[in-house]
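With one protein chain removed, the remaining protein chains of the complex are shown where they sit.
Per-chain residue numbering starts at 1, and chain names A, B and C are given in the order in which the chains are listed.
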Amino acid sequence: MSGARALLEVRDLAQHFGGLKAVDQVTLSIRAGEIAALIGPNGAGKTTFFNVLTGVYPGTRGEIFFDGSPIRGRPAHEIVARGIARTFQNIRLFSDMSALENVMVGRHARSSEFLLGPLLRTAAFRREEADIEARAKELLAFVGLKALGNERARNLAYGAQRRLEVARALASEPKLLILDEPTAGMNPTESADLVALVRRVRERGVTVLLIEHQMRVVMDVSDRVFVFDYGVKIAEGAPREVTANPRVIEAYLGQEAA
Amino acid sequence: MKGLLHSRRTQWVLLAAALSLPFLARALEFSFLTRVGGVVGLLMLLSLGLNVTLGYVGLFDLGFIAFYAVGAYATAILMRAHVAAPLAVLLAVALTVLIRFLLGLTILRLRGDYLAVVTMGFGEIARLTFNNLDALTNGPKGLQVRPWRPLAFLGAWKPLEFVRKESNVQFYFLIVAAVFLAAEASRRLEDSRVGRAWVAIREDEVAARLSGIPVREYKLLAFTLSAVFAGLAGALFALWDQFVTPESFIFWESILLVAIVVLGGMGSIAGVLLGALILGGIPLLMEATLSPQWIDYRYLFFGVILVLMTLFRPQGLLPSARREAELSS
Amino acid sequence: MAKTSRGVRASRRAAWLLCAAALCACGPRDHSVIIAVAAPLTGDTGAEGQGIKRAVIMAVEEANASHRFPYKIEAKPFDDRADPKEAVNVANLIISDPRIVAVVGHYTSGCSIPAAKVYARAPIAMISPGATTPEVTLQQLSPDWIGPRVVFRDVATDDVQGAAAAQFAYNRLGKRRMALVHDKTPYGQGIAEQFQKTFEALGGKVVSFDGISVGDRDFKALLTKIKDSSDRPQGIYFGGLYTEAGLILVQMRELGLKAPFVFMSDDGAQSPVLYEVAGDAADGAYLTTIGVPVEELPSAQDFIRRYKKRWTGASQDIKPFDHFGYEAAQIVLDALAQAGVPPDREKVLAALPGVRHKGILGETVFDDKGDTQNKIVTMTRARAKDRAFPSVR
Partner (left out) sequence: MLTQQIVNGLALGAIYALIALGYTLVYGILAMINFAHSEVLMLGSFAALGLAAFAPAAFGTGPLALAGLFAAGMLAAGALNAFIERFAYRPLRAVSRLAPLISAIGVSIILQNAVFLWVSDQSVAFPQPIAIRQIPLFGGAQISSLQAVTLAAALILMALLHFVVEKTRIGKAMRACADDLEAAGLMGVDADVVIAATFFIGGALGGAAGVLYSMSYGSTKYNLGFLPGAKAFTAAVLGGIGNVRGAVLGGFILGFLEVLAAGYIPNGAQWRDVIAFSVLILVLLVRPSGLLGEKLAEKV
């Protein structure tokens, strides 16, 4: 391994639901600044793995170290505050709020004004609000939605909604951004735009971990690939190495044969 | 669009219009108007409270009237213990908030309609407890409250001399002030990180949590804060009508509040105020205007109006406007 | 932008409509004299209020027809839904109309207590045909009372009936152990508490004291407990109205609680509707009534005949408090007659304490609190075969 330090260290992680081992014995690490992809057949436990990372599920066993501190089983909002943000496989926006407000909500963990500030409209509160709004606008522009800030989220086009989710996640100034199938349902042009966006996210200094089904995208964007099958990590490495790995081919073919 | 509704000018115009009502009533020799204004005002205060939980956060509360009752009973009991009225109001609000906080702490993990049923159950438990604890509440016979004339001093000024004796006018002014403060506080919270967090929870609880919002705490906050409005309304009610009995806090009142918030527009302050004006004002208006042979049809008409309004404006009369930001810069 | 300003405009328009409607309400002022009837006309106790309304309308119509007054009198109904808040609203509406010279109402104690404070401000007299809690008139003696005394009632207070029923149970029926049930309303609970006080003072034992809720229909569990109680109660005294009284009677019989086990109750239960609810099960129930029973006063029988002739609708039969409503209206008319022409509120209020009205309740004279001095209680016994309530000699 090269000299880059590990941002995320997962050791022997498991998430069981009754008898079902959705994730089991997963050990991996993500280095700061890389784009890593998580692939695997449907039902391989990829999303469950993300859910444990982000605090949706507590995890059954094992450890997760983020930036040096253990985070497994911590509440989701605390994990966001520590620097992990994510998007969702099925887009989950605050559909009745405007695009701008969606991004502003994303800054929750990086702001602090509570009851008295808003009620009394203190100087500190107004400063913070202005800052939240300015950063949200900057992020909207960053994902290419500058003009659509006042649209309600539910009225945005599908591709725009995906990018809005990215902007909302970035608003919490994450060190690690987790994208769950960011190109799902997109046409090739939209996918290409999104790949470009992911690269620019990395250029901001954010490490990216994504689940992706389109192998073309995986090859194109990722530095490293992890392969899951039946909740277990079966391979990891550079994209070319992994696709040549017989176990991986078997996992994919096995699924297609089934 | 938020700009206009919340522009200082519109607010002051509405406030001035509201404050002039007792003078209009006096000019028309129809003092009933002031009473209607006060009753609608109390309903507005309550609905603004429910709007915080149901409107912003989407917590379905079918027992909100219980906290109106707690505020009213606490005030009545404190007044009987010869506590000064302003202090009694303060303590009553504090107690209401405390009880709602404790309830929220235990039941807020329930979701959706299960929460609705549990709050409905709590509402009934509260009413029946007030009815059964005769030693404290005098049971069904109710509690008398000694008179309090909060703004009698206004009468020292010649043009307002009539206010000295008119408890309706005094309480009307007090209620208008409370509604104004409550609406302003709602607006300020709504237009802040706190309000955005609440609406985000309503829209998608999971996404809210994964955007860094401590959902449990923010639900509890909204649930608890709404009790300030309910407790205050209850205290004002007890002092104004000088009589508190369990009959005033039946399940129907909680339903009416839900209807106001939903029909006004969930999370929309202007909508909720308008909803309270319409749903609270219509029965009183009918009482005043219907001829004797139609007076019995009052609530039949009310039901028809409720159904028609829902069918024609299912999203509410004034659905909440979203923040409009200057995007060009 | 457009959307919200439309909203603001809509709310303004609503406000103007409200004002305009209010203008209409107090608009043209003719010179007729109005007696307000404030009672629950809708809601759970709507039937009782409707009955009172009919009785007052009838009294006013008769007065107009007899040309007793040189002006026309009108009875105007107001609906308080038996809700104290609503009663205060109604009271405010009533005092806003200067043509109204007196109020017959309210029906419940919960409504009468807060509404009376509003009437004292006007001031305008109210005569309640149904509020039996002592507090209704008693509150006027409190140092907190603002304004003159305006409250009168032609019904006897709880203590009168409860005490009489307890004496009857102990002395005449020889009962020593009674189970008490009440409906958790000011009326029912008040009467039951008074029964308990008197019965225990006489040396009887109150075996149990239970509240039920109005609207509930199943009382079998409670009745089973009473039936199997080791204290072996000899009867039930119920404080409440005819619907629950009837349901208890039916279920008592169903559970096999039969004579000599007695059922006793109050004038709120003494209604023909009791037979609708209980049918033959009502037979033999002991019910107190205030004054001489209406059926046995010639003037009252005449009232019943006229009432049945005037009101022929499906559910327009006489309700238990109708004669009190009728009598209250008659008392207001007597006061009007003394008030001169044109009458006003002050004159009516001033005349009322002096009224001695001989009518269908016997003679009604008010004491200085405003309570009726007519405290004759008669015990009646339900007879199912002709649906009557003959008095017990």
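The definition used in the following text is that a residue touches a chain if its C-beta (ideal position, glycine included) is under 8 Å from a C-beta of that chain, and two chains touch if they have at least 3 such contacts.
These numbers come from a predicted model, not from an experiment.
Contact with the omitted chain, checked across C:145, C:168 or C:209, is made by C:209. Of the listed residues B:16, B:81, B:135 or B:311, the one in contact with the hidden chain in the full complex is B:311. Shown as candidates are C:46, C:84, C:110 or C:190; the residue that touches the absent chain is C:46. Against the chain not displayed here, subunit B makes contact via residues 60, 106-107, 109-111, 113-114, 116-118, 120-122, 124-125, 128-129, 131-132, 206, 251, 255, 258-259, 262-263, 266, 296-297, 299-300, 302-307, 310-311, 314-315.
Against the chain not shown here, subunit C presents residues 42, 44, 46-47, 50, 181, 184, 209-213, 215-222, 224-225, 228, 242-243, 246-247, 250-251, 254, 256, 273, 275-279, 281, 314-315, 319.
Criterion: only the chains that are shown with their structure count from here on.
Note: centroid distance subunit A to subunit C, computed from Cα atoms, is 71 Å.
With touch defined as above, subunit B holds no residue shared between interfaces to two or more other chains.
Shared interface positions of subunit C, i.e. residues touching 2 or more other chains, are not present. Interface of subunit C with subunit B (complex): residues 1-5, 7-8, 10-11, 14-15, 18-19, 21-26, 41-43, 46, 50, 76-79, 82-85, 88-90, 92-93, 95-96, 98, 108-110, 113-114, 117, 121, 133, 135, 139, 142, 144, 146, 184-186, 189-190, 211, 213. Within the complex formed with subunit B, the subunit A residues making contact are 54-56, 75-77, 80-81, 85-86, 88, 92-98, 100-101, 104-111, 113-115, 117-119, 121, 125, 128-129, 132-133, 137, 146-147, 149-150, 152, 168-169, 172.
By the touch criterion given at the top, residues 185, 188-189, 191-197, 199-200, 202-204, 206-215, 221, 320, 322-325, 327 of subunit B touch subunit A in their complex.
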